[in-house]
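So that we are looking at the same thing, I have put the structure below in structure tokens.
One protein chain is absent from this view; the other protein chains keep their places.
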Amino acid sequence: MKKNNVLKTLASSREISLLMVMLLIVAIITWRNPIFLTLKNISDMLTNYSTTMILALGMMLVLLIGGIDISIGATIALSGMFSALIMRDNQGVPVVVAFLMSIGVGLICGLLIGLVIVKGKVPPIIATLGFMNIYRGLTYLMARNQWVPAYQIPTAYKQFATGRYLTFGVLNNMITVMLLCYILFFFFLKYTKTGRRIYATGSNVEAAQFSGIDTDRIKFFAYGTMGLLSGLVGALWVSIYASAQGDMAMGIEMDVIASCVIGGVSLSGGRGSVTGVFLGALIMAILGNALPLVGISQFWQDGLKGLIILVAIILNVLTQRSIIANNLRRRQA
Amino acid sequence: MTVQKEPETILELKGITKLFPGVRALDSVHFDLKKGEIHSLMGENGAGKSTLIKVISGVHHPDAGHIILDGKERVFRGTKEARDAGIATIYQHVTSYPHLSVAENIFTGHELVKNGIIQWKEMYRRSDELLHELGADFKSTDEIEALSVAQQQMVEIAKALALDSRIIIMDEPTAALTKQESEQLYLITERLRDKGTSVIFISHRFEDMYRLASRVTVFRDAKYIGTYRVDEISKRDLIKAMVGRETSEMFPKIELERGEEALRVENLSLTGYFHDVSFNVHRGEILGVTGLVGARRTEVMECVFGARLPSSGTIYVKGEAVQIRHPQDAMDHGIGLLTEDRQYQGLILDWTIGSNITLPIISELGNGILTNERAERSKAKTLAEKLNVKAQSIFDKAKSLSGGNQQKVVVAKLLASDLDVIILDEPTKGVDVGAKAQIYEIISQLAGQGYAIVMVSSEMPEILGMSDRIMVMCEGRVSGFLTPDATQEDILHLAMTKDTEGEE
Amino acid sequence: DGGTTSTTAAPTEAPSATEAPAEETEAPVEETEAPAEETEAEEEPEAEGGVEGKTFALLVKSAGNPYNEKEAEGFTKAVEEFGGEVIVRQPEKATAEDQITMIGELVAQRVDAIAVAGNDFDALQPALTQAMDAGIKVLSLDSAVNPESRAVHVNQAGTELIGQALVDAVFDLTGGEGQFAILSATSQASNQNAWIASMNAILEDEQYADIEMVEVAYGDDEYQKSVDQTQALLKNYPDLKVICAPTTVGMMAAGKVLKDEGSAVKLTGLGLPSEMAEYIGEGDEFPCPYMYLWNPIDIGYLAGYTAAALVDGTITGAVDDTFTAGDLGEYTIVEAGDEGTEVILGPPFRFDPSNIEEWKEVY
Partner (left out) sequence: MNQPELRKISADTPFSLKTFFLKWEWFLLLIFIGINVMNSLISPYYLSVNGLFTATNSFLEKAFIALSMVFVLIIGEIDISVASIVALSSVVMAESYNKLGLPMGLALVVCLLVGSLCGFLNGLILTRFRELAPMIVTLGTQILYRGIALIILGDQASGGFTSIKWYSNFYWGKIGPVPYMFIAFAVLAVIMGFILHKTTFGKRLYAIGSNRVAAKYAGIRVERSRLVVYTLSGLFSAITAIFLVARMGSTRPNVAIGYELDVISMCVLGGILTDGGKGNFVGAVISIFTIGLLRYGLGLINVQSQLMMVIIGALLIIAVMAPHLKPKRRLKSD
């Protein structure tokens, strides 16, 4: 009975087959270069990729309701640049205020996208494509094409990304923030009404409306949250890289979407889990971190990354298929 | 029936009119519902039944008329307001969340929370209770996607029950259920009535109405015809009220010479679904296929049609073994399938009726490469008229049709192709008496023209009345063949027999 | 600073002869008005002498980059000094395709000169040839286009000069022996590749036998990727002594990583002083003891005057042509390494703790 249960979870759980794919990748990398599995490297990796990992959560919400947001890179730039400029021009802005400002700008950006999608009935990919251009253009214009260099950013702000004070010295602050987001989302999606209604809306909008769910509000919420997280990441970005450039985070949306999809989030909505997204984002982080480590030609790295992504998703499909086939065979017997 | 004092009227609709672009779906209709009664709503396809219940449940706003609930006039601005007023609805077309569990489907919109935290255990427990009550054979943790249409329908019913409403509306809940499951539903409905809940019950099955309802309201062509006590109106009069003329519910079966063998299936298996299924069908013959829900009749037919790939077995067309790996292969060999799920598999709802009908034959109508729109239009018109589809023009969208008329379009689509073997999976599901008679008529005609016909159905009278031979399936195996002089009990016996008896 | 005293590469002069640093920040960022009297410009395109009222276009590599912005600033300043009209165009992305499109638009406006910081050495050739056929003077600055598609190139510093300066810096910082790595931008960036090639050639010399270039890593001028690459270098080469990044983003990323980790590895390369100020200093907590760059404002300024000289016929772009570039003084055209001709602004300028405070405010 017990064993049967384990098999059943295995069958129904994309996450486990994903985990196996990930372990395979890790094994190969470690075999090529044992440094990969050192505490220091893992900590570096998580610190650097906490941004992408946080964004993957927001993207997951958006994908769950059947939308997509490719403007996040631009939103990060706009919000990060905004807070960096404020800090540059007003010495002594407290770190918290700067963070809140960035988050606020991101939230507004997200809500605006939500407004256009929900009220203007613009397909998400178009709306966010449009806003991607608008926000990026505004970032350049707002900063007058300048960057905010490290020396103009308050030390306390820069130290946020390197410090460990949130956990009293245990974990890097970036990792802490990232983990907090994951825990929060896990709880939120599983145990709150709004969380479940996001799934319902993505699974069948019409049915959700018949059930009396305000699907417009849910959509607003998803895009707003995506914007809010982008704003947060904007602040973190400036902190971790100790500077703000107009072109920062350009193209990050593709990595984030890839994280989600590798993690089993369906692009047509309704399906996806926080655990899956965590694994998916982790795989992308591993690829980014490890490819330079394994000592292959620089020119081969991109091709290899593409190949690994393809192999990972195909392997995942194959394991899923064999599990299903096994189940059917067992049912036959 | 115990004699009591006249129960109070809980819901009353007066002069309701609902217009859709180009269609008057409801024309000043009346309806009233008493406390603790089961009230049946009948009428032909497109008569406006579903529209009326959508007005009641707040999906549509009437263009004229009043809704009076508990003596007070109400305007429902949305489904939530109606639901809060104690009205629960099971819609005709399943409105489920395919990716979510059964429990979530039941509770979405009114989740069980404590301090803002969802009580999963409680939700699963309550759902399992409801499912048990309904006699369902699946669990609250199953995903909807993995359930059959019938099972999904049960979830819909559970959903309405979970709301503890004063008024429950069921729009053709039995269309996808077997007799056995329907019986389960009757019991539940009666229990609800006894608790004082009022039920509006829409069905094209007279047995449903006679079994359950105390009163019946009839609509025809968007108009109110009358409300009758069920024990005071004969079936004949009722049909006349609905159709506007005399119709018999006879099966127009013509005895025919059995022609050559058109299709033979040998030892067809699909791992995990069915095993060693063998049958054949001749020209001019109607093979009825029946069984309980989950007997895997649909999967067998999908394999024959090439929509699924069987794990083993051979299919012979006109005596020759053929490879069927895709529906197109099946159609090339003259095999056509009318799918069970018309909305999802049968129609492109955004397309016009005409385009839907001619889609499988655009190549034949054109010159193989180019389309020929003129030929498509005239073919579509001919077929749509032949099947009496209730529409203004072949350019009407398929989604604007009522359920039964959609089914007619699907049949028309099938008839467009040049076929020898026609497989019909639940061809009369959700079809009104008039249309049903027409479909039987068509099936007989087709058999008369030399088509070999496989008819999958859960309705015993239909199976017994139409078939030349009857194949009964149980849990993925053929449990036996019967002749049409068998009784319903014979079928039920075989349908519940788990071991194979390869008698011919 | 022993390493840099070698014959060619000792930059001693202050980088800008044009004006005091503090004033420059006030220069207008951009001037993109359509020329009101364009009719005048088209009347006598061949008229020699006098550049007043003529239109000079600058096509930088991409928008949103302060380095390009400073180039534009200098260019604008020069053109305004001699009374011309200026157009500055910045493609959305640093691609040759966008630049070609913009060249087409500039040709349609019948500008008199186009100065372009090429995103690709060869790819602009057909478009620029067309422009030249239409009578427009074409020159490149900062990042060259091939000789067939330009009259002259305005070079910030000779490629060999830069290569030599960087090799000497590496030699100095490693103490004459040990491993170093290069962190470049994209593998496609032509100026980066030229500098790296030049470094490789110089390293052949006996003198540098004990220093070893272990890897050229590419951060694609993306911050996150540059950080990954830096960390990988540190982990893969525990004995690494120096990272040399001939690109600002690479330097910033490496500087940040080295500083955060308190690594003993030293950093040098080519970077904007404003961005690098944080990491330049004496002592172990500063990863970068010194680095090089030139003054982008001066490149723009020189390009402006070069364009004027081409338009008014003072020069044709041939070797030994001379002209006066405003406050910068007299310049002579010399033969370039790619068989074209070029004007060289001067040797790269060294930024170190003694002057970084002053320059970080300028660019």
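In order of appearance the chains are A, B and C, and numbering begins at 1 in each one.
Just so it is clear, a residue touches a chain if its C-beta (ideal position, glycine included) is under 8 Å from a C-beta of that chain, and two chains touch if they have at least 3 such contacts.
Please read all numbers here as calculations on a predicted model, not as lab measurements.
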Neighbouring displayed chains - absent chain, whole complex: A, B, C
Touch with the omitted chain, as defined above, among A:Ile16, A:Ile134, A:Leu166 or A:Leu179: A:Ile134
Given A:Val116, A:Ala161, A:Leu279 or A:Leu293, the one touching the chain that is not displayed: A:Val116
Interface with the undisplayed chain - residues on chain A: 70, 116, 120-123, 125-127, 129-134, 136-138, 140-141, 145, 254, 257-258, 261-262, 266-268, 299-307, 309-310, 313-314, 317, 320
Touching residues on chain C - with respect to the absent chain: 30, 32-34, 38, 63-64, 87-93, 95-97, 100-102, 104-105, 107-110, 120-127, 129-130, 148, 186-188, 190, 193
Residues of chain B in contact with the chain not shown: 19, 61, 63, 244-246, 305, 307, 326-328, 330-331, 337, 339, 344-351, 354, 359-360, 362-363, 366, 368-371, 377-378, 380-381, 384-386, 388-395, 413, 417
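Everything that follows uses one rule, which is that only the chains that are shown with their structure count from here on.
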Closest chain to global C-alpha mean, per-chain Cα centroids: A
Farthest chain relative to chain C (centres taken as mean CA coordinates): B
Separation of mean Cα positions, chain C and chain A [Å, integer]: 36
Computed distance of Cα centres, chain C from chain B, in Å: 74
Sites on chain B at which at least two other chains make contact: none
Where chain C touches two or more other chains, by residue: none
In the complex, chain B residues that touch chain A: 59, 78-80, 83, 89, 91, 95-100, 104, 108-111, 113, 116-118, 120, 271-273, 275
Footprint of chain B on chain A - complex, ascending: 190-193, 196-197, 199-200, 202-204, 206-213, 266, 270-271, 325, 327-329, 331-332
Residue ranges of chain C in contact with chain A within the complex: 29, 63-66, 68-69, 90, 187, 215-218, 222-225, 227-229, 231-233, 235-236, 249, 252-253, 255-256, 260, 272, 274-279, 360
